[in-house]
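My structure is below; once you've seen it, I'll send some questions.
Only one protein chain is missing; all other protein chains are in place.
Going by the order they are written in, the chains are A and B; count residues from 1 in each one.
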Amino acid sequence: MTETINTPSQPIVSLNRDISHPGRSLGRDAWARLIRNKASVTGMIIIGLFTLIAIFASVLVPHSPIQIHSGANFLPPAWVEEFNGKTGNPDYLLGTDTLGRDVFSRVLYGARVSMVVGLIPTVIIMVLGTIVGMIAGYFGGRLDNLLMRLTDVVYAFPDLLFFIIVMVSLRDSFIGQMMNGLLLLFMALAIVNWVGVARLVRGQVLSLKEKEFVEAARCIGAKDMHIMFRHILPNSLGPLIVFAAFAIPGAIITEAILGYLGLGLRPATDQAAVFITSWGGLLLEGQTAINAQPYMLLTPAICVALIVLAFTFLGDGLRDALDPRMRGTQ
Amino acid sequence: MLAYFIRRILWFVPVLLVVSAITFVLMHNTPGGPWDRDLEARQVDSNTQELLNEYYGLNKPLWRQYVAYVIGDFDKEGAFVCGILCGNLGPSYRVRGRTVQDILFEPPEGKGFSDSRFGYSARLGLIALAIAIAIGMPVGMMAALGQNTWRDYLGLFIATGGISVPSFVMGIFLIIIFGSWLHLVSIVPRSWDKIDVWILPALVLGFNTTAYTARLTRSSMLEVMRQDYVRTARAKGLAERVVILIHMLKNALIPVVTILGPALAGLVTGSFIIETMFGFPGMGRAYVQAISQRDYSMILGTTIIYAVLVAIANLSVDMVYVFIDPRIKLSD
Partner (left out) sequence: MRKLFTLLSLLVLASMVLAACGGAAPPATEAPAQPEEPAATEAPAATEAPAATEAPAETETPVLRINIGTYPDIVDPQKSSFVNEIAHLKLIYEGLTTYDETLATVPGAAESWTYNDDATVLTFTLRDGLLYSDGAVLNAERFAYSIKRNIDPATAGEYAQITDEIAGAPEWRGCGEDAAACEAGAATVAESVKASHADGSACADYEDTACNTLTLTLSKPAPYFHTVMGLWVTFPAKQEGIEEGGDNWWNSSKFQIGNGPFVLQSLEPFVRGYFTPNENYWDGVAQVDIEYSYIVDSAVAFEAYKNNEFDIVPSAAEDLATIESDPTLAAEHMVYPGSCTIAIMFHQLKEPFNDKKVREAFAYALDRDAWVTDVDAGLSAPTLTWIPAGYPGYKEGETRWGYDPEAAMQAITESSYGSVAALPPIEVTFGDSPRNRVRHEWLVAKWQEVFGADLKITLNPVESTTYTELTKSIDTSPLMFRLGWCADYPDPQNWLSVYWKTGGFGERIGYSNPAFDELVNAADVELDPTKRAELYQQAQDLFMDDAAVAMMYNTINHYLVKPWVQGIKTTPQDSAWPGDIDPVSITIDSSMIP
């Protein structure tokens, strides 16, 4: 039998068609997905806005946040005609507080402390927790056991109680005086919360450790540190980033609660000080004055809610973006 | 597995020791003592102060005080007074004449254990948890099942709102709305015997947990919804309700259950703001007040109680987890 070869009607020009696609890293991929998520974009805008406010507060405020205006206390916001016998003054957009200080200016300055309190402890927590978790998970054995027992102890400490006692006992020491008491706050937050990250990272490392690519890397002769940081860490970034996105608002709320208890930032007298007041402190002042000037409480409460919302949306978006399987599930 | 749990329980002891030691050092490091009072009142004079220090053994070296607190020590007459090992959490320096365990666990005369300060806090925590489950789970499920519809957005709004508003802000708002405007509840309950006065404080306390539960239920339902076995169930022609209840719910609830244990512990510990606002006779504010009053025994006692609660909660969650999810193998 003879075979018939179908001759193509057109000659094939070339078999070398460039079908390659420019490689996209996980980062680019994730970013593209993130942008598409409307909620997380909103979140990012809000965060960006507050960050700018925090940085440029000294330029943006219409009045000095600690300037007392005698006789002008508890003024209602500018658009209110009459409240408790006082009228709104366009000079003070959101009204004034107990001592006649401009609420709007104080809230803008409050953003500084809240953003800083959100970010810095979270960074410390992530770094510390990651290192501990990686070492424990990768090396295993007695080192792992020891570190896990350490986390057990820290875990057993009731968070808020630990904060309170640390703040109260070290408040008047050298550490407590630095940065208006913020350094102490960061330390307290960091000490309690790094445990969660460590456990998370450890879990990730344990599951990734046995994967083939790690084995392959070892075969090639890669060092432990190299494997840990170039291979395992990038693959565990997903849940870590999401954790961070939820840790930040948690820190902000904790500062608010500590401020309510009078354990937050120390008051500043110097106009040139960087950290003057925080939303937590404003919430505290506002709560006692809720009948006199409700916007003293409403404004920082809304700001806290907004920033938490923003970080939550961002965290959700990041989770979607970094984990393709979850696409469409959030 | 039994061995694992026994080991975990045995670990309680060193953990508690470390926790108590750290607390002890921190609080004695704080300037001021139990006899330093609010400046509006006349201060205790030095004679009396010495007397009191002598009586309570506060002039002994720190290590001795710590050992006395944990194990026990000989008092002035030479009798041995036992410490924590015997359940004695120490004498309160503020409410002189009563011990810490007495204050926290003894009910007022003629009432049962659940009317002790601990009992009140526990009850409030339980109700708050029940509210969290009763509202959080359905909201989360509704959001998941109606994803990207108004139901989803409403659910997300409740969930994130609950996380971002601190409890004291929520508290004063609810008091004003339900008390002053709507006159639905009395702002100051004269008696905690009827259930209706518990609702507002429990709501404020549990709002945070409700939000977390809703979010977690939603995300785990969403994850479960995509699974193959759900598709199979549907393909088999089962009614939607059956699919949801029998196949999805069970699996979706696993992550939720894991947070409930620590959540309960957190609810019992977190009630002090609620107590201050509503005049609730719980034990939450015992800790905060004790710190500013430097009531050393009370500080140590409440810290230990809370640490025990948290440890038990974590352990029970792990145990429940094992039973629910057969895939889980416990490794240390």
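The definition used in the following text is that contacts are C-beta pairs under 8 Å (C-beta built on N, C-alpha and C of every residue); 3 or more make two chains touch, one makes a residue touch a chain.
Just so you know, these numbers come straight off a predicted model, no measurement behind them.
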* Report, in label order, the displayed chains that the undisplayed chain touches. => A, B
* Structure fact -> Contacting the left-out chain: of B:I6, B:A21 or B:L51, that is B:L51
* Residue in contact with the excluded chain [from B:I127, B:A143, B:L205 or B:A265] -> B:I127
* Decide which residue listed in B:L17, B:L58, B:L154 or B:I187 touches the omitted chain of the complex. => B:I187
* Just one of B:R7, B:R64, B:K111 or B:R231 touches the chain that is missing; which is it? -> B:K111
* Structure fact -> Absent-chain interface residues of chain B come out as 30-33, 36-45, 47-48, 50-52, 54-55, 94-98, 102, 108-112, 114-115, 117, 119, 123-124, 126-127, 129-131, 133-134, 137-138, 141, 172, 175-176, 179-180, 183-196, 198-199, 241, 244-245, 249, 275-281, 292-294
* To do: Can you list, in ascending order, the chain A residues touching the missing chain?
  => 66-68, 70-71, 73-74, 84-86, 98-100, 168, 171-172, 262, 266-270, 281, 284-285, 287-292
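Following the convention adopted for this analysis, only the chains that are shown with their structure count from here on.
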* **Averaged-CA centre spacing for the pair chain B and chain A, given as whole angstrom** => 25
* Structure fact -> chain B contacts chain A in the complex at 11, 14-16, 18-19, 22-23, 26-27, 29-31, 160-161, 163-169, 172, 176, 219, 222-223, 225-226, 265, 269-270, 273, 287-288, 291-292, 299, 302-303, 306-307, 310-311, 314, 332
* Enumerate the contact residues on chain A facing chain B in the complex. => 145, 148-149, 152-153, 155-158, 160-161, 164-166, 168-170, 172, 249, 253, 256-257, 260-261, 283, 287, 290, 297, 301, 304-309, 312-313, 326, 328-330
